[in-house]
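Heads up, one of the protein chains got dropped from this complex, but the rest are sitting where they should.
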Amino acid sequence: MEFALSEEQKMLQDSVGRYLETACSLDVVRGVAEKSGLQADDVWSGLIDLGVPSMMVPEAYGGMAFGMLEAALVSEVMGRHVAAVPFIGACVLGPLAIARGGSDALKEAWLPKIATGAIRVGVALSEHTGAREDAGITAEGDRLSGRSLFVIDGGMADIFVVADTQGGLHLIEAGAEGVETIALTSIDRTRSLSEIRLTKVVSQPLDGGEDVLASLIDAGRVLYAADTLGAGWAMIDKAVAYAKERKQFNRVIGSFQSVKHMCAEMAAELEPCRSLIWYAAYAQDALPDDARLTAGHAKSHLSEVGRFVARTSTEVHGGMGFTDLLGLHYWFKRIGVNRQILGGPERVREELAKLQGWAA
Amino acid sequence: MEFALSEEQKMLQDSVGRYLETACSLDVVRGVAEKSGLQADDVWSGLIDLGVPSMMVPEAYGGMAFGMLEAALVSEVMGRHVAAVPFIGACVLGPLAIARGGSDALKEAWLPKIATGAIRVGVALSEHTGAREDAGITAEGDRLSGRSLFVIDGGMADIFVVADTQGGLHLIEAGAEGVETIALTSIDRTRSLSEIRLTKVVSQPLDGGEDVLASLIDAGRVLYAADTLGAGWAMIDKAVAYAKERKQFNRVIGSFQSVKHMCAEMAAELEPCRSLIWYAAYAQDALPDDARLTAGHAKSHLSEVGRFVARTSTEVHGGMGFTDLLGLHYWFKRIGVNRQILGGPERVREELAKLQGWAA
Amino acid sequence: MDLSYGPEYEAFRAEVQKFLIDFKDQAPRGIGGTGRPAAETIHWQKLLIEHGYAARTIPKEYGGYGAEPDILKSRIISEEFTAAQMPGGIANQGVSMFVPTLLELGTEEQKQKWIRPTLNGDIVWCQGYSEPGSGSDLASLQTKGTEDGDDFLVNGQKIWTSTAKSADMMFCLVRTEPDAPKHKGISYLIFPMDTPGIEVRPLVTMTGNAEFNEVFFTDVRVPQNQIIGERGQGWFVANATLGHERGMLGDPNAAGSRLAEITQMMMEETVDGERLMDNPFLRDRLVKLQSRVLTMQYHGMRLLTARVKKESTGVAGLIVKLQGCDLNHDLAALAIDAMGEIGVLYDGSPMERSRGKWQWRYMFDLGLIIGGGTAQIQKNIISERGLDMPREPKPVKPAPADAAKSA
Partner (left out) sequence: MDLSYGPEYEAFRAEVQKFLIDFKDQAPRGIGGTGRPAAETIHWQKLLIEHGYAARTIPKEYGGYGAEPDILKSRIISEEFTAAQMPGGIANQGVSMFVPTLLELGTEEQKQKWIRPTLNGDIVWCQGYSEPGSGSDLASLQTKGTEDGDDFLVNGQKIWTSTAKSADMMFCLVRTEPDAPKHKGISYLIFPMDTPGIEVRPLVTMTGNAEFNEVFFTDVRVPQNQIIGERGQGWFVANATLGHERGMLGDPNAAGSRLAEITQMMMEETVDGERLMDNPFLRDRLVKLQSRVLTMQYHGMRLLTARVKKESTGVAGLIVKLQGCDLNHDLAALAIDAMGEIGVLYDGSPMERSRGKWQWRYMFDLGLIIGGGTAQIQKNIISERGLDMPREPKPVKPAPADAAKSA
């Protein structure tokens, strides 16, 4: 029994983290955010060099064939640095969908390009975690029509993985006839969300149907949760550092018991979540019986703890936390969006109750 | 517009409070509690002298014909002193039920005796705020049969007001044939709860049916909430006093910011509840449109705030709060029971949602 | 308890209602917050003063309406204007903070000179209190006024000056007595915003908007007689009006309006084709918040009565900011949770609801929780003034000069 990261996993996380620390500075994040949702091109290039887009691609197609634990570790550092690049859809859910459901021809066609970062995948399945505005995609033969909202990494996608209302998965090209992409602007300007409107768009089927769809939702939930873990710890570290510097009443505010306890409460809530993320991510590949359950818990629990940390860290920063000056709000907003995408905590918990036979 | 107590109301509350302060000391409470649910006879006699049992009885029957606001003010001081006497059922809900639904003959028969404290009423209606163990009373002609649980002030009752499963109200005598009374022991040894088991017991009808029943439940909810307000403030006052005395690390613990903030949070949560209680109690008599709504809010909100205060005050007291030595637990337990009787907060809130058309 | 207002007040209410119907067409769309009042706002303001619905209790000689203080009438005015969705009078920092200060502590000449044009909206003021290094510990402020002939030369920086961009004048706390203890070295200066040496920079907040400004002073020349109150007494002058600000945050009626808006939204929006209101968890949170909203509304009525009767309110009065701000923030949190993915849309996005106001509020309210005394400061106040608990002991080694520098 070893509940710990391997040396390779630590190295992976460290190397991506160290890279982002330098390359994805607050200035870079700010630059992207103020230009409204475009990615940080240099950072994306650097991540290609590190092999990030190839992480989940099978070796046969030029990838590193990592597991979900590795993906979660990278997602955590993405959150820690509020990395302004596509990741959850483009580098994980997209390639996973194709690898799990695509024909050999489809895999051959797309996975090598995904691995090199040459093309990016947008992932459209939010209607299966709560359809807003009665959106939904219907499939007729090989043609897709309808709307899908909150497409993950949809902004610069070259192809889309799309779930229809029956739970079938399909692949379409962003440039195909009948595809309209509408950029959505969220509070989090570091990542792209879009709406797609399809009118009889030619598609290719991804097999596996609902099982693959379910596994993608689970994987996505773990990754958003991991992103919140990283963003949350960044906010705790910033709060602690600020509290040790900032003086009021002739003392650093970090010597006031109320401020100390706010920091202690944040750490006490968030640090155990690391183990939940590790377990849930590991379970996606190794413990099928626990995969759904722990993915849901990771998502819903990190949503709640993340909100608490985001608010509390801002409060520790006082007025400075409320301004744009320190950029703390980029983390606050990222955590806010992570909470809602792929199902808010209330919904996810009800799914967990059903999963265990606690609810009808 | 005057949102305040009248001089008479203040005097009433003060006089009962001052009396209990002396007469219902911790020793007296402890004496009753350790003898398991009997009332403090001397205190009951003193309250008779003050006219408490006659509060809600119409003047024509020798009572003071007070309103629910007065009843709530007295309930608050009962909670403040964890008074080991029957009150909510015996002195308020019981006489109200008879006054509102009884025939002239019934009123004549019972209200004067209630006013003098000569007889006490137990009130059996918990099946309308959540039937446990499928309990319930059925009426056939003038005969009642079945079980009713958690009868308020049932322990020393001479007569019972009983709701049947159809919402009809009835009056029975405790000594009538077919009445079996089973004492229940709760964590709160200062007040009596019982089960009654009826086998074809002769009863007399109280008119008004469901409307009167609903008004009794509302009134009861306001009174339990008021009891929690009083008990909660007693716990805050005790915590503050203890924190100013107790020293650790060469300082009174009340000078530690964490302890100060615990006390501040308790006060900040509980003090506004006073206004909610006043309003809800006043609404029972004067604002029929708001009566149900505010009674429910009073009950559910004070349940939540009361729990927080009970726990936090105990924590401020440290190990001493956990022992029996200071008797703090009598207040803790009283608040705990107030939460559950006549509907826990989850249930009451759902009723409030239905009342406003928010839930089906 | 008597929740009716009585005949005199009901008559007054009818009067207000009549005014609101008669003059409906002359009302501006909004009162304009921190901006410079538009011409139609100034017109409306004068109309309101004339009828006694603004500057009601300020003496006629200074440009007010000159009525006796009557809190109930003030409340009726506020209730009726809210009910009719009509803008009330100008409530900028000049009107709500500087005028009350002048009335209390200004000289006759200062009152004559400043109150009328401020009330009329002709002069706009901004407040210069907070500094980057002096937030919770406001009295440690470091903006200096050094004597230079008959003037002070002011150097330093202020922050959170919401109206600075459009203001004509600033009322400002400046350390003029460097050797005095920190609470006794401050003067309350006033000066025009076009005085040379003043630079205003917009301060963007987490909401993405610049709701505030920073103001920088470089050798700003202020005549020594442009002081309110005594020299060195600025701390006490300012505290006379800080109370006004504290009362403004956490308005229970605002919470009631929010609750109504959320209720309506939850009736209309759907997820998976089901109304949000049909989700039991969201509904339960709504009812819980309703408990708190009603509680704070009734609490407000109780405090109002106490103020009418000039009774002290003790701890009851001290908890309003803490509880009110928190409640508003929690209301916004429910709204964005209920809206889910749609709730994160912002800044004019397609599908955004109500111009993103719930996200804006969720963030801005956090600013309000922090501003005007953080939650921690509020809890200190409640425990010390409300519950008579001891202040924290002073640390062994106070190092005021050094600490203030790096604060």
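Per-chain numbering from 1; labels A, B and C assigned in written order.
The working rule: a contact is a pair of C-beta atoms (placed from the backbone, for glycine too) under 8 Å apart; a residue touches a chain by one contact, two chains touch by 3 or more.
Just so we're clear, the structure is a prediction, and the values are computed from it rather than from any experiment.
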item	value
Which displayed chains the unshown chain touches	A, B, C
Touching residue (missing chain; options A:128, A:221, A:246 or A:349)	A:349
Contact with the hidden chain (one of A:82, A:135, A:273 or A:341)	A:273
Hidden partner interface residues of chain B, rising order	126, 130-134, 149-150, 182-188, 193, 195, 246-251, 253, 256, 258-259, 307, 311, 314-315, 318-325, 328-329, 332-333, 336-337, 339-341, 344, 346-347, 349-350
Hidden partner chain, residues of chain A it touches	1-6, 69, 236, 240, 243-244, 251-252, 254-257, 260-261, 263-265, 267-269, 271-276, 278-279, 282, 286-287, 294, 297, 300-301, 304, 346, 349-350, 352-353, 358-360
Footprint left on chain C by the chain that the document does not show	280-281, 284, 393-397
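Note that in this section only the chains that are shown with their structure count from here on.
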item	value
Centre-of-Cα separation between chain C and chain A, whole angstrom	39
Chain A and chain B: spacing of chain centres that average the CA atoms, whole Å	51
Residue numbers of chain A (touch at least two other chains)	256, 258
Multi-partner residues of chain C (each touching 2 or more other chains)	376, 379
